[in-house]
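One structure is given below, represented as structure tokens, and several questions about it will come after.
Left out: one protein chain. Kept in place: all the others.
So that you can tell them apart, the chains are marked A and B in the order they are listed, and the count of residues begins at 1 in each.
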Amino acid sequence: MPTELTDATTLIDHHCHGVVDEPLDRSRFAALLSEGGGAMHAEIDPADTPLGLAVRAICAPVLDLEPHVSFDTYLARRNTLADADTRLLAASGLGHLLIDTGYRTATIRDPTAMAELGSFRTDEIVRIEAVAESVFAEVGAADFLAAFEHELRYRCQGAVGLKSIVAYRAGFDLDPRRPISLDLRRSLNRWRTGHRLDDPVLLRHCLHVGIEVSADENLPLQLHTGFGDADIELWRSDPTRFTSWLRRAPADARFCFLHCWPYHREAAFLAAVFPSVYFDTGEVNTHGALGYNSILAESMEVAPFGKLLYSSDAFGLSELYLIASTQYRAALARILMGWWRDGRCSPADTVRITHMISSANASRLYGLPAEGSDEQ
Amino acid sequence: MPTELTDATTLIDHHCHGVVDEPLDRSRFAALLSEGGGAMHAEIDPADTPLGLAVRAICAPVLDLEPHVSFDTYLARRNTLADADTRLLAASGLGHLLIDTGYRTATIRDPTAMAELGSFRTDEIVRIEAVAESVFAEVGAADFLAAFEHELRYRCQGAVGLKSIVAYRAGFDLDPRRPISLDLRRSLNRWRTGHRLDDPVLLRHCLHVGIEVSADENLPLQLHTGFGDADIELWRSDPTRFTSWLRRAPADARFCFLHCWPYHREAAFLAAVFPSVYFDTGEVNTHGALGYNSILAESMEVAPFGKLLYSSDAFGLSELYLIASTQYRAALARILMGWWRDGRCSPADTVRITHMISSANASRLYGLPAEGSDEQ
Partner (left out) sequence: MPTELTDATTLIDHHCHGVVDEPLDRSRFAALLSEGGGAMHAEIDPADTPLGLAVRAICAPVLDLEPHVSFDTYLARRNTLADADTRLLAASGLGHLLIDTGYRTATIRDPTAMAELGSFRTDEIVRIEAVAESVFAEVGAADFLAAFEHELRYRCQGAVGLKSIVAYRAGFDLDPRRPISLDLRRSLNRWRTGHRLDDPVLLRHCLHVGIEVSADENLPLQLHTGFGDADIELWRSDPTRFTSWLRRAPADARFCFLHCWPYHREAAFLAAVFPSVYFDTGEVNTHGALGYNSILAESMEVAPFGKLLYSSDAFGLSELYLIASTQYRAALARILMGWWRDGRCSPADTVRITHMISSANASRLYGLPAEGSDEQ
């Protein structure tokens, strides 16, 4: 059983993005490996990161290379293979992808194209702030309020969940009350076309509408939390700053904090005390791949096993799907086998917990068809 | 020496509550295993937690069952045994319990009944806010100020320490100055009978009185910190937000931060730089039982060995005493044996540090009779 515990489990990746559809030069490939983006290049080699090591170690063999070949050798091979994406995705063992379609969508494959590329199902997650921005661009301030709610409900008909990036735009310690009309009007009149949504009053309004739609339609609401890029003021995204929103939410609302590192213990706490709260520790299984054992272990200290989900937050590169999946499987097996060796759980427990976190929790939360549990 | 290092050491549990005195059905037993309480049941099975695994693994054999039997088998056996509590407590190796008598006291055994149940001594810790609430219910706003101080001093005569839950009610970043009379009067007039104490001005006042009594009577003041239930806004309970209170306190005052996770590193920092500060990492040795190795290790990074205490924060269930004790002993042995194997301490150091954290520090801080060190 040992090493096979997690190898054969099919994963539901409940938060990810599409992959790009073109060959990548070194500069663009490296930029997609760093949350610092292209600007980091001038300072250091973006391959000199834990994620850079993981690409060479984990992905190279899937493209018929020796592990640890140079970054440039890897990239050259990747660009000569027509089926590099297919190979990397197939090796990831994914059954179902829930794809956030609200970020830089012009540059990546959409859910349909992703389903064609891999042998998995895909569904859509609707990003609240992206809908608000596109509605505003179309109808302007005067008709925004009605049009936004209408469009959000319309978009959700074909989706399995919503997402908010309010932690990026204002932080979680946003006033949890509904804004009054006068303030909303003022903020709408200040919003200029082409500018992103970052007014706290409007963000509050859109989040309230999102929570209502979420409760009405039984769609979980994902919340970006913690690890991101230079656009976030990290301490404001501590999920415990969202407590008053959780307390005021309708009983049927379901929240899922995404990524969470370095606030994964805080997210686990909320999952342990609020029935409505779920979370994952995605993104650090790629950018923090080599240290993911400890991160996943910390996220499993107090969290009920039914509240933790799997995601990669992969964006742009198929490598990110494979690395997240590989490191998640290794970390989970290490943790559960450790518990078993210490006499703290049975072999059957390890299999059941693996199945819950890998797919059963996401399947229940989002109302998806169950993945086979694939236990040996 | 290895595995026996911590097995025989008698523990002083310096922060716990009584256990219930009745058979428990599945729903009530499960609710006592979760800080999410009964509301969590509708969402997930409360047995599917690290603590649920620990009950089956650690407690089942004490009730003559195989480890890892089902949760329901365990519960049925528990309810057929008249001496389940006695067995579980006896297996915990406790010498002395300091019992917080200020929380849901009607539902659990008091210190005297607890001493009868187990083969240990018990003493009382007086909860400041509970005293304030009962005094207010009795005398009302007009006589509150004098009556509260009088009653707190009276109650402390039979106790070994005080406790405040100000972190729950207002957070630690409470104004550290004494409130002025006018504000106190206003707040008292707003306080309605039957409502809990959560006015920041009154909380400040009661805490100032508590600190004075603590310093006058040489009684340590415990402070709830970090991990709790849905009633806490976690980030406000970071103990470093209490720094200005620590600086202003009388030189004789002694503070002990309880639980602390996920702020145990912050608590360890304060213990390293303020002579007056002590702390423990209780409660996560039950709710976070399977990850306690890392948590205890983190709490021992910078803290002087004389500043760390043992507690379980057990409430209601004898299982919690046994699980906390078992996981504490295992974690401490693993840490100290690791230091010894790495050549960083001597065998005598491991024995001495075990004795300090397990009982000698609490004995010194609270003025209790010393526990035998029980070293081999």
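Rule of thumb we're sticking to: a residue touches a chain if its C-beta (ideal position, glycine included) is under 8 Å from a C-beta of that chain, and two chains touch if they have at least 3 such contacts.
Keep in mind the model is a prediction, meaning the values are calculated, not measured.
**Q** Pick out which of B:65, B:115, B:215 or B:297 touches the chain that's been left out of the picture.
**A** B:297
**Q** Among A:53, A:91 or A:115, which residue is in touch with the absent chain?
**A** Residue touching the absent chain, from the options given: A:53.
**Q** Quick one: which of A:284, A:300, A:333 or A:353 touches the chain that's been left out?
**A** Residue touching the chain left out of view: A:284.
**Q** Which residue from A:29, A:191 or A:227 sits in contact with the chain not drawn here?
**A** Among A:29, A:191 or A:227, only A:227 touches the chain that is not shown.
**Q** In terms of residues, what is the contact footprint of the unshown chain on chain A?
**A** 34-36, 39-40, 42-46, 48-50, 53-54, 56-58, 67-68, 227-230, 233-235, 261-262, 284, 287-292, 294-295, 330
**Q** Residue-wise, where is chain B in contact with the chain that is not depicted?
**A** Residues of chain B in touch with the missing chain: 238, 240-241, 243-244, 246-247, 265-266, 269-270, 272-276, 294, 297-298, 300-307, 339, 342-346, 348-349, 353, 356.
Throughout what follows, only the chains that are shown with their structure count from here on.
**Q** If chain A and chain B share one sequence, what is the angle of the rotation that overlays their CA atoms, in steps of 5 degrees?
**A** 120
**Q** Counting only Cα atoms for the centres, state how far chain A is from chain B in Å.
**A** Here chain A and chain B have centroids separated by 36 Å.
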